[in-house]
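Every protein chain but one is kept in place in this view of the complex.
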Amino acid sequence: MLTILFDGIAYGMLLFVLACGLAVTLGLMNFVNLAHGAFAMAGGYVTAVLMNRIGVPFLATLPLAFIVPAILGLVLERTLYKRLYSRSHLDQVLFSIGLVFMAVAAVDYSFGSQQQLIQLPTWLQGRIDILGVQVGLYRSFIIVICGALVVALQLILTKTRFGSRLRAAVDDPRVARGLGINVSLIFATTFAFGSGLAGLGGALGAEILGLDPTFPLKFMIYFLIVVTVGGTTSITGPFLASLLLGIADVAGKYYVPSVGAFVIYTLMIVVLVLRPQGLFERAR
Amino acid sequence: MSTNIADHVRATLVRRGRWGIGEILFWLIAAATLYFLPERHLILNEIVIIGLFALSLDLILGYAGIVSLGHAAFFGLGAYTAGILARDGIADPLLGLGAAAIAAALLGFVTSFLVLRGSDLTKLMVTLGVALVLGEIANQASWLTGGADGLQGIAMGPILGLFEFDIFGTTAYGYSLTVTFLLFILARRIVVSPYGLSLRSIRDNPLKARAVGIPVNRRLVAVYTLAAAYAGIAGALLAQTTQFVSLDVLAFHRSADVMLVLVIGGVGYLYGGLIGAIVFKVLQDVISAWTPQYWQFWIGLILVIIVLAGRERLTERVRVLWKGVAGRTAKSPETLPKTSAREV
Partner (left out) sequence: MTIALETKGLVKRFGGLVATDNVSFKLEQGARHALIGPNGAGKTTFINLLTGVIKPTAGQIFLEGQEITGLRPELRVQRGLARTFQINQLFPAMTPLETIGLAVSERTGGGHDWWRVTGSKREIIDEIVEIAQRFRLTDVLDERTSNLAYGKQRLLEIAVAFACKPRVLLLDEPAAGVPEAERHELLATVAALPRDVSVLLIEHDMDLVFSFADRISVMVNGALFTEGTVEQVSTDPKVRAVYLGESVDE
């Protein structure tokens, strides 16, 4: 029971790191980026390739799993995405689905369609017993890393100059521009950072979520649930939504495997219909 | 003076109801392929079915402005309904078609209330969610649907007791084409009716539509239900003519593909879905012959390019071209309206 809760929390935290970039793109640029998962996949493959082909140790690959997708995100944002901010949501959806298809096929072409397996370092394998609860070491590791990231993000958002500008830009881009804030620079930076986080999440999650070319499609709905249910005006909303989703998913698959996903999708629909602004948002 | 204007007004309004020569040609050519392209009937059958599916998406997207990422829900439900009926011994195709239409329409009616409110994003998510839920149900209820193995043992009887399905797909193609044509006529009629006009107004500006006294929600429920029935029929046609249904009919890529098909052909003039289906299948044929596995990459690229190049502008161009051909019979003394009216 507690083990499941623990696994669920780890899973949820992972989802948050994967999806929080999407929350920002959506909240900040009002851009529906269905291709967000492709950046996560990129991070996962960076780690897998570095480890399996070159033999770089797991931890050492993580910075690159962040940096590569971040640069990728930056380039794409500057060249393509920024042209679509003012377009209809339909256009954005079509465009980003197109990107997903391309990413899926391209990865399939380069690395094959099989699952990428990652050999975790031995000190992260296995489970230990804490107060009678079986706790996976790797999952504890994920909770620690992701927890640290969440705290760091929260600090960046609330304590730094960049954070206050970002919040101003989310609130009202026009006013922010009027205040002399370089909104497009903020867009680019956040997009890149969000993509990097997704990549990191993809690398960390390769063990738990699996990693193959269909990753962006398989998890798209999860990311979308996190941001639509959590809302996009704060970071706590998506965080809580991630935890809920993570715990619900793990528990669902364990206790009622035959209806697991069904329940999640149904709940998502109910939440969206009743609270289109998100579960944790005050209705406007 | 005022009778002149009245004549002009009537002519302009009624003209949209009239068939242009291009349209007539289009359907004549389609009918001719029944005789002249016998070796292509299998793929033509698929094209027609996809075209009908895309047409149904056009009804809600192009005419009512509802974005959907889960239109496959209705397609899949129709396919399973028709497939299950046929497997369980009700072999009459038209009966199956009717049942599929009703089942899909019911689902459409019920779920339409979920997409009335909320932003585009909410609509995308809700439609996607409905399709996922359905896919999940179909997957779990393997006693009914065959689950991941697919629905096997579909045996169709002859259409109207007269036409047996053959292995070349000729009957199948003729059947699908006829059904699609009839449904097209109905759709075409609807979009030039006052009801269709009110849908366009809702798509353009729901706030104003309400201010003109249009019961926006009721209209949207109606068109969503209708489009669902159309999609259900398309699914049923697929099940009946291929005699197989798998979970694939409910998959996300179905919903995405149909969107792509419609976007290729152009949104909001009814022929977009059909033309898009032809282009899509031909492209698929060509690209698959060249790199079979990575076909998806090129689809993605096409989507990206279409969007970047300006979907609306491309559509407008196709539509103008189409009007050039289609509008030839409409002998209009007045200058053509600068709005290329959304319908043909």
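Labels A and B are assigned to the chains in the order they are written; within every chain, residues are numbered from 1.
Here, a residue touches a chain if its C-beta (ideal position, glycine included) is under 8 Å from a C-beta of that chain, and two chains touch if they have at least 3 such contacts.
Keep in mind the model is a prediction, meaning the values are calculated, not measured.
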Which of the visible chains would the unseen chain be in contact with across the whole complex? B
Given B:5, B:28, B:162 or B:309, the correct residue touching the omitted chain is B:5
Using the touch rule from the top, list residues of chain B that touch the missing partner. 2, 5-6, 8-10, 12-14, 16-17, 189-190, 192-198, 200-201, 204-205, 207-208, 210-216, 219, 334-335, 337-339, 341-342
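The rule is simple: only the chains that are shown with their structure count from here on.
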Chain A and chain B: spacing of chain centres that average the CA atoms, whole Å: 34
Chain B-facing residues of chain A, complex: 26, 32, 80, 83-84, 87-91, 93-95, 97-106, 108-109, 217, 221, 224-225, 228, 258-259, 261-262, 265-266, 268-269, 272-273, 276
Of chain B, residues touching chain A in the complex: 61, 67, 69, 114, 117-122, 124-126, 128-130, 132-133, 136-137, 140, 252-253, 256, 259-260, 263, 293-297, 299-304, 306-308, 311
